[in-house]
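The structure under discussion is supplied below as structure tokens; questions concerning it will follow.
The other protein chains are all here in position, but one chain of the complex has been omitted.
The block that comes next holds chain A.
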Amino acid sequence: MSFETQYNLKSPGVKRLMREAKELAEPTEEYFASPLEDNLFEWHFTVRGPPATEFEGGYYHGRILLPTQYPMQPPNIILLTPNGRFEINKKICLSISGHHPESWQPSWSIRTALLALIAFMPTSPAGTIGSLDYSPQERKNLATKSLDWNCSSCGNISQKLLQAPPPTNPTQEESTLIKEINLKAEEDSAKKEGGESKAKEDEKLEEPVSSPTGDQSTLRQRNVVDGSASAVSVAPSATDSLLQASIRSVNRDKFWSTIIWVILAMILLLVIRRAFFL
């Protein structure tokens, strides 16, 4: 590697990334990540779709952008392979990645971020930024298609991982990670007021791997930020609730909107009939 000459090896951040590159040099069954040849602060990764989910059999490739203050600041994750869970070419929103810097811990690593990504793929998107809510069948189709997906700098991604079948149960580290991040979400939702929070809490109890950030927690975070950044006050939370509303309408009301369209079409038909056959 040419990094030795390119970067200041005395910087603890650079040292840390070199160390991580060494630790992750060998692919595993579940993930593989390595820095670009000419940039220690940009990595490419491949993860295997978690077994017993609609992502099983899929390979997902993406970029990891590391801030200059890494590991004090979290890495940013961008997926490149269409997957139906996260938008592609967009920094995605996990408790562990760049959109929630206050929950990142310097003792987490790129490996931790990849494990969190794998663990989060089957969770419900709940309207968080960068999330998609495709149907299981659409996701399965994308998983099959991903086998032929190529990265312009890494080539065919399905060859990147070890080929042994992955363990079906989440590793201990994954489960602790999910638990930890999940606790944060529950704590956030506990702060909510009104009856809605109770309903959500109950939902969470039944579903062990629920979403990392409910809409409320995203809103709460925004509001906290608003206090310090007065120049961009009010607007974000307003647009955010608009977004939440629109996502909800897309997700839940497809059925109703279809019915409305059918009725509208019938009225139109009647009007046309009246106009032409008077």
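Just so we're on the same page, a contact is a pair of C-beta atoms (placed from the backbone, for glycine too) under 8 Å apart; a residue touches a chain by one contact, two chains touch by 3 or more; residues count from 1.
Here is the rule we go by: contacts and distances are computed from a predicted model.
Participant: Pick, from "Family with sequence similarity 114 member A2", "CCZ1 homolog, vacuolar protein trafficking and biogenesis associated", "Eukaryotic translation initiation factor 3 subunit K" or "Ubiquitin thioesterase", the protein name that UniProt gives for the chain of this complex that is not shown.
Facilitator: Protein name of the absent chain (UniProt record): "Ubiquitin thioesterase".
Participant: Identify the residue among A:21, A:88 or A:129 that touches the chain left out of the display.
Facilitator: A:129
Participant: Check the options A:39, A:105 or A:137 and report the residue that touches the missing chain.
Facilitator: A:105
Participant: List the residues of chain A that touch the chain left out of this view.
Facilitator: 10-13, 15-16, 19, 23, 69, 71-72, 90, 98-99, 102-109, 111-112, 129-130, 180, 183-184, 187, 190, 222, 225-226, 228-229, 231-232, 235-236, 239-240, 242-243, 246-247, 249-250, 254, 257-258, 261
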